[in-house]
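Our next item is chain A:
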Amino acid sequence: MRPARLMQGNQACAEGMIAAGVRFFAGYPITPSTEVAEILAEELPKIGGKFIQMEDEIASMGAVLGASLTGVKAITATSGPGFSLKQELIGYGCMAEIPCVIVNVQRMGPSTGLPTSPAQGDVMQARWGTHGDHGIIVLSPGSVKETFEVAVACVNFAEKYRTPVILLLDEVIGHMRERVELPEARDIHIENRKVPACAPEEYQAFKPDADGVPPMAPFGEGYYYHVTGLVHTYGGMPAGPGPITDEIVHRLESKITRAQKDITLYTEDGIEGAEVLVITYGGSSRAAGAAVKEARKKGAKVGLLKLVTLWPFPCELILEKTKHAKTIIVPELNMGQLVGEIERYTGRDRVVSVTRVDGELFEPEEIVEPILAAGGKK
Partner candidate 1 sequence: MAVIEKYLRQSALPHIWCPGCGNGILLASILRAIDKVQLEQKKTVIVSGIGCSSRASGYMNFNTVHTAHGRALPFASGIKLANPELNVIVITGDGDSTAIGGNHFIHACRRNIDITTIIFNNSIYGMTGGQSSPLSPLGAMATTSPYGHVERPFDIAALAIAAGATYVARGTAYHAVALTDIVAKGIQNKGFSVIDAITQCPISYGRKNKMGGPAQMMQWQKDNAVLISAAAKMKPEELAGKFVIGQLHQSNAPEYITEYEKVLAKAQGRGGEAK
Partner candidate 2 sequence: MALQINKKYCKGCGICVAFCPKQVLELDELGKVYEKSPEACIQCGQCELRCPDYAIQVIRGAKGAGQ
């Protein structure tokens, strides 16, 4: 482990990206994500990486996709309003299978909302913000250290599955400072996109391997191919309705869902034998964790499941961990976005949704109360 440092969440994000091999950032200033851009503006050139502040959020996303096509790991960072602007090109990244990471440091919405207040209101948008059926991977860390680790995981998943990946931070984790001990570079596992084993004449840029992911040749090496957002053949050329379309739409989703186990990151504590289960994620997991501790002191048998991977939704994990719980409590800094997915698999009867949308963080008591109420205690 490297020596302990006091670090901001956004900084841990930037450092995680660098550790994962990211060497290109294009972005636009927007609170509360701007520190990611500023840190990378300074750090990337030192290691031969490239940074550019583009003219708007859409241009940033375009530049990231372009850079990735040359074989470079590329990311951008933004918040709600910028995340909304990027949606069309995020979908392009899905269709054209271009690895990249979009960091969304969530703030209160909708619209301009509260630029400096936390929220978790973009969970559904991260899944469905871009039009059309598509698969996507979304991770949400709950601490500064976890932000570093999740940044690495996001880049790795993007490379491995040839897809855009969304890192859902929020204003509280992004801007808080914690003492962290980061791993040594040699202890960090890095994934790189598959490159073709065949000769250029035989290469088909969108022909999947057995794992559903096509190898990706970088530009500039004689592997000529066409990249388009239109539905396309294995060779990348535009195609029409029918079997090719059916196959591609299914594969863009299945290449990710079949890897659910590999993609699903989470932590758990004390679920065995607990009657009450708190399912939490992201910034509100801090209050949830404190609430669980407090409730246990008061005699409650309560477990904690902290999801890091939100999409593809870890339904198997949820089914497994909620099997014996009589009550499932889901605190979210939104009007209840992930809770609907949970209810879909557990049934609505057992689930208690705890929401807060005033731009403030949960007080642990707000979560302690329903835990105790569920156990018949007060």
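These made the cut because all candidates are chains of the complex that A comes from, given by their letters.
FYI, contacts are C-beta pairs under 8 Å (C-beta built on N, C-alpha and C of every residue); 3 or more make two chains touch, one makes a residue touch a chain; residues count from 1.
Source: prediction; values computed, not measured.
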**Complete:** Neighbour chain for chain A in the complex, from 1 or 2, resolves to option 1
**Message:** Looking at the complex, which residues from chain A come into contact with candidate 1?
**Reply:** 23-24, 26, 42, 45-46, 48, 50, 52, 54-56, 58-72, 74, 88-89, 92, 219-230, 237-238
